[in-house]
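All protein chains but one are shown at their positions in the complex.
Letters A, B and C mark the chains in the order given here, with residues in each chain numbered from 1 onward.
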């Protein structure tokens, strides 16, 4: 099995596991970090260490990091929290059609509450320009939510150019940085983003833990979405999962240390894969290659049916879109937004590479894809090529 | 260090850890359970196995279990989800003053949305009678939320008697069973509860994962609180944390197997502890001893100041209330609701026992508490006793 | 098709077997005598099936197919041509989608793949009636 689905999730870095283990068992610091006794304080210390580690990767202060159960929750908290704090009446949000499902679904929910939402259509290359965003602003615009790196096509949005323009205009800016963290340099001291979502399991930390960066200066104010004992400065209640949080911290520290090396490794393999696949005629790379995150390559294959393509590659773990929505078997709405028709959107594969990926795996994967695409085209009664009539 | 704070959290059962480990690392089933490829299906299978295990402990169907990030989220989802599905206009909730913070805070939030909430005051022994609940119902009552076992005083509420009465009246019944699961037998086939919250980390599973039971027949309908890709039948989106979920499943399976033995062990130690402490004059046991969960003993000590009492027992990890709120140093609102004054509520300790607790630990803990209470009373200028004047 | 050992997607075995090891793929050289062709489906519907049956002495003597579509529709093509061998037009005409579904264990949500097969075969038989 060749795993090329690192954008869906990653395995735990073994070093991360070593940090997590002592926080779980009876002989370790398993206590509730909210408990006011010795073992509780020890657990709390692990949580605070991790907070500093997560903050460091993105250029934030530890006090600006709020723990969540993952980026789905971070995005929910950022968007609903900001809107409910401000009041939903007459409020307006600007986002894009290629955001993650959890952003879009949250916005759709807010629409039922009376919020007006503009879903910007990116260009054919997947880029939403800052100018498009500015044009969509109205005096009622409370929040712009845009992802840094698209999870399906890997396009890097111009959030760093957009951020100061929104700050000038007094509009809150939320960025889903799940696919950017650990892949691109992020420095929130220099980029005036107000709210930023990250997740551990995309960069070799555990699934089920994430964080929301909530800027302190100027302060981004949120209505809590998880009510309870007032943990996390009242923004997110619930027992803190020490091992998960410490694992996220360790993963973020490692990501910071390896950022440049990781990015180079990934981009090299991504380019190799694309080079190899190009022996196939009539394939299309999705997303602007000039604004590509290092770990994602999304390709549409003409003349093959999507489900058959995936089924013919059982030894290859790749995604046909966002893992979060691929269960639905619907053609990717991201590729549809880029103007691909249903058929082509369906016949697309997202290859996403990781630290464990080798050139050999990429070569094998490319060879398998080439072979199967050629075969399915051969099998097709409608593929028009220089096929020689006769038995296959 | 003697850890007697198992109601705040428990260490992981080593068997649970063994189930979790292969779901984390590169050589294991680390894939995203929503991914539609071989590794994804394997992860999904682990999730579904756990769903059946959790369901089994409470007499539910696997399809009635919705994964959450913990019982704080389960309680939020149950209460806000039910109210928002029904519509908050003119809605009424009945709950009690001794519920967990996350239930109370959720209700308070709903009050700001126009929901009317009745907070029942339990009797001095901590019991809310079903009759009290019935009297509080109005034609607008949508939901009753009551905990099965109180986390601070261990009182077992009469939820099994109340449930059919609410069903007859067509009122939804939500039960926070965090402190009941694994301690008391729960059979939702026999008890018509509609929504029931559980957490893994109170019964030797990992922190940061919980579940909400959502009855299918008749179906309890909820508005989702975490928007996204429509995971968990649309009720709770977000990447499923396979290792966390599998750990919860394993913990629940173990709890089911050991239920009777665990309960006997815990009740025996609780009774031993209470017996030993009674050499101290003027101490009060909080909560009806006739309706006591096996693992909790809450005692108020007259004549000592609470913070000094806790500080004088640094070798004892106990709680002065709910771990979730003890950071605030405020006297427990649960004990206040039972009629204890601030001073006495503050001078209370919650001892909670677990599988790892031994009779020796209980003896040592009791000895330490007795010694320190006597000493602090001795030190006090206002403790009236048969103290002999002179040096201490 | 190259070696694919596992079936991680949980396709029914008869479907998986024929999807991964289809026989009789292709078409007869143009002008081969006794050949009738039937096609069904559309590119827009994301499945197209083309069957070719070569008759000799009133029975199917050889077969070919091509398919564009999901694994189930490819398996349907492979199954029908295999099954057709040696059969008379009357026998072929008796095939119903229900039988196809049973043979290949096609689930409800893929019933259209079996109908595709029935349609393609019927189209071929119409061709046969027209030529004979």
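What we mean here is this: a contact is a pair of C-beta atoms (placed from the backbone, for glycine too) under 8 Å apart; a residue touches a chain by one contact, two chains touch by 3 or more.
Here the structure is a predicted model, which is why all the values come from computation and not from measurement.
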Neighbouring displayed chains - absent chain, whole complex: A, B
Identified contact with the non-displayed chain, of B:88, B:137, B:185 or B:308: B:308
Contact residue for the chain not shown (choose from B:61, B:158 or B:343): B:343
From A:22, A:38 or A:339, residue that would touch the chain that is not displayed: A:38
Contact footprint on chain B, counting only the chain that is left out: 303-305, 307-308, 310-312, 314-315, 342-343, 346, 368, 371-372, 375-376, 378-383, 389-392
Chain A, residues in touch with the chain not shown (by the definition above): 36-38, 41
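Please note the rule applied: only the chains that are shown with their structure count from here on.
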Gap in Å, rounded to a whole number, between the CA centres of chain C and chain A: 42
For chain B paired with chain C, centre-to-centre distance based on mean C-alpha positions, whole Å: 60
Approximate Å spacing (C-alpha centroids) for the pair chain A, chain B: 34
Numbers and ranges of chain A residues touching at least 2 other chains: 310, 314
Junction residues of chain C, two or more chains touched: 6, 8-9
